[in-house]
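Here it is: the structure, laid out below.
Note that this complex is displayed minus one protein chain, with the remaining chains in position.
Note that the chains take the letters A and B in the order they are written out, and that residue 1 is the start of every chain.
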Amino acid sequence: MSDDKNEKKVHGIVAEYTSVDTLLDACRRVRDAGYTKTDAYTPFAVHGIDKALGIKPTVLPWIVLGGGLAGLATALAMQIWMNGINYPYIISGKPYISLPAFMPVAFELTVLFASFGAFFGMWALNGLPRFSNPIFTDPRFDRVTDDRFFLYIDAKDKSFNQAGAEKLLRDTETEYINTVVDDDTSTVIPKFLITTLITVIALSFIPLLVVARMRVTTSSQPRFHIFPDMDFSPARDAQQTTSLFADNRAMRPDVPGTVARGELEEDLDYLTGIDMESLTRLDADRAKQLVRTYAQAENGEPENSDATPKTDAPAEEKSVMDTTPWLKNNPVEITKDVVLKGQEQFNIYCATCHGRDGRGNGLVNQRAQQIMASSWIPPSSMHQESLYAEQYPDGKLFNTISNGIRKMPGYAGQIKSKDRWSIVAYVRALQQSQNASLDDVPKDQQAELKAKKADVEKALAEQAEAERKKEEERAAKAAEKE
Amino acid sequence: MSLAIPNGLDNTVERPGERAPLVLGDTTYHDITEAVCQVAERPPGRGWIFGFLVAFALLNWLGICIAYLIYTGVGVWGNQAPVFWGWPIVNFVFWVGIGHAGTLISAILFLFRQEWRTSINRAAEAMTIFAVACAGTFPGIHVGRAWLAFWLAPYPSLNLWMWPQFRSPLLWDVFAVSTYGTVSLLFWYMGMVPDLATFRDRSKNKWRRMAYGILALGWTGSSRHWMRYEKAYALLAALAAPLVLSVHTIVSFDFAVSQVPGWHTTIFPPYFVAGAIFSGFAMVLTLMVPARTMLGLEKLITIRHLENMCKIILATGSIVGLAYGTEFFIAWYGQVPEEQFAFLNRALGPYWWAYLTMVSCNVLSPQLFWFRKFRTTPWLIVLVCIFVNIGMWFERFVIVVTSLSRDYLPSAWSYFHPTWVDWSMLIGSFGLFFTLFLLFCKLMPVINMAETKSTLAKQLHMKHNDEH
């Protein structure tokens, strides 16, 4: 605002008062004399002075209202977008867009923005901060914040003339009148302040730049660990050892008697593959033992693992295996889904040894043959009469999967009983598939299958032909060399 | 003896139809300026230095504890299953509550035109901000990985690709407390600008003048400025009043939206707000009574001011008492076994001692303020207020710990034991509070000079009218 055309430019006239009443009186006189560019300076807000000076009301309430509305809109838009649209997820059964839950934040931001409107709006309307003001040149003006009241008439007022204004003020109850002139003190900010400021600002950018650089570059250095105990957790991984338990296993086996989710309801027939009713008639002791094993949790006395049913005894105890009244039929209702599930499980757990086709030539077997492993017992092929349903009932097959046979381990711990029954179903399907005729296939697929068969035969023939040629060539080459 | 009032005038007796003076003695505007400025201008006394050193030592101890906590993890606290909200949250609610008096005095009493607020509002507002700072510390470190506390803010994160959960009361708390802190700060600073200008105009030292000059933003006391300033002040007051209510309401939502027995009760919002005002006023009095003597402000902070605050403490204390009673009644009336157990357990369970402390400090001790003697004797006021502060801390302890230690799962029940870190942090937070408050006393205008002068002007005006 400071005019620098004239060194000692007159800005206006100021008069000092000692009480509110004399000031108000003076204000009215000045107003009635037709001055409009006037202002009073007081140590506190004097009521009635706006009327005495003819000051118009402020637009501040509208700014505050605008701020409040902006806050409300921001809060609602933010919450709806963030929780309802951009990243929706259900929490405690509340809808994505739950207006009642959005109200508190909406209220807070309304108040926050409205308060910003009031605070910053007020300073902006007042033209503050403004550190250089000609009125500060008046030597007695310092007391305006203490106990004195000042009335000021601006030189820019249309009806301003210095002598007239001074006379007007002299008529009021004042002892001090002064002309306000330009502030001629240097407006240059001290150099070292600027230097310090620039240095501080420059330095404050360094961390930002470092962070920005880190974000766009990669580093071969291992990351820096500020809190090692949080980065390197003492928790054990699945296959590690620990000294906490006698068996040194970090991974704890199920507590005896643990029943997997969803299996509590199943009966013993289902879990063992044995017709328990018949077994009780034949061998009551063994039936009792089986019941005890599966009901440990209720008895509260966990038994040792060697009390597992005799059924998981290896092959030499053939007599038991044969005398056991196995379930003849799969207790699971056979549907396409069950068979597909069985296929999936078979391919995961069984196919490594038994091969996907069940012929007993899985990858493990191939490798064992390759390295001529001496103790290797080749896995059985599913496609032998002795394993068909008539001789090897479903229950027995289930038991074998569960508890193993010869070198084969039991899979009860890994495969759920329902899935084991699915595998049984799949194995039956697999067995049938190897003995099926074309008539077993639905009519509409027969043609397709025939075509496929032709393709395969053709491909095989070609392969055999290629093989033969290669052999011939090699033979020819060998002959040439010799 | 304690009623010794300068000028021999007792302004606690107000005859109807006449208003008792709020500024005592033949005070002039200049006297007010002098009285307030001398606090900051004279060199610190021995008492101040001693107090500051103690407070600062405690603050450092708090800093060390926080460093230890961050480095080691939250296991250093006594928080253990099922009491996962232990002392940190108790302390948080306690300090937020204390932070209510300042803005309440400034805003609500302003709107109700209670002029006696003028000489206490500044210090009370400062206390609000410092209390909110103390309060904010606790949830900040309670999140576990304190250096990631900024994840609470809804910012577009390149790492997370997700947003905070706005349906959670804990996030509402983040917004409520930070909005409250910000608005209180604006309110406090805005109210201080004219007084900072006084400091600026009185400073002899060039650097002091420059520092206060920058803070005063070039304030001249122009009537136009005053008019907008007053409007802004009134608007901010009108905004801050519901804000004060909302903050503790939202803090109460942290508890009440859950289904934990003893927490899920609809009276919580008004009851928490009343409790917050109650504890805030108690803290203001605890500090102001000694401060007015030590800083020589008896003429401005009169017994009448103290008495009025005592009355508010009595009123809010009674509301809190009624709320305790209503909770018990509804627990019985509702016939929900878990709720009934929760309340019986509060009063008669393993934490009976905490409940007893709470009731005797919060409900019984303020009843002493029915007696005039207790409202007008400064040392008795402080005594009762300290009890109220203790009681209000215990109230939060009772709410947090008794309900959590006896939840729906009896196999998880346990007894809460605080550790030395818990103790240190509670005491250390007082260090933070007092350090800031003592600095404020020395650096900033402790009393709103401009408004007090305006009260004085009204008083002079009335006297002037009476003489005619």
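In the analysis below, contacts are C-beta pairs under 8 Å (C-beta built on N, C-alpha and C of every residue); 3 or more make two chains touch, one makes a residue touch a chain.
Just so it is clear, contacts and distances are computed from a predicted model.
Here one chain is missing from view; checked against "Quinol:cytochrome C oxidoreductase", "GerA spore germination protein", "Tryptophan synthase alpha chain" or "ABC transporter ATP-binding protein", UniProt names that protein "Quinol:cytochrome C oxidoreductase". The missing chain, though absent from the display, is touched by one residue of B:Ser178, B:Thr326 or B:Thr419; that residue is B:Thr326.
Only one of B:Val143, B:Leu170 or B:Ala234 touches the chain withheld from this view, namely B:Ala234. From the options B:Ala146, B:Ala315 or B:Leu439, the residue with contact to the unseen chain in the full assembly is B:Ala315. Only one of B:Pro44, B:Gly140 or B:Pro269 touches the absent chain when the whole complex is considered: B:Pro269. Interface residues of subunit A facing the missing partner chain: 20-21, 24, 46-48, 61, 92-94, 100-101, 103. Considering the complete assembly, subunit B touches the hidden chain via residues 14-19, 111-114, 169, 230, 234, 242, 245, 249, 253, 256-259, 264-270, 311, 314-315, 318-319, 322-323, 326-327, 330, 332-336, 457-458, 461, 465.
By definition in this document, only the chains that are shown with their structure count from here on.
Between subunit A and subunit B the centroid-to-centroid distance comes to 37 Å (mean Cα coordinates, whole Å). Listed in rising order, the residues of subunit B touching subunit A in the complex are 28-30, 33, 70-73, 145, 154, 158, 161-169, 171-172, 175-176, 179, 182-183, 186-187, 190, 194-195, 197-198, 200-202, 213-214, 217-232, 235-236, 239-240, 242-243, 246, 250, 253, 449-451, 453-454, 457, 461, 464. By the touch rule above, subunit A contacts subunit B in their complex via residues 20-21, 39-46, 49-50, 53, 55, 58, 60-61, 64, 78-79, 82-83, 86-87, 91-92, 94, 98, 101-102, 104-105, 107-109, 111-112, 114-116, 118-119, 121-123, 125-126, 128-133, 135-136, 142-147, 150, 215, 227, 229-230.
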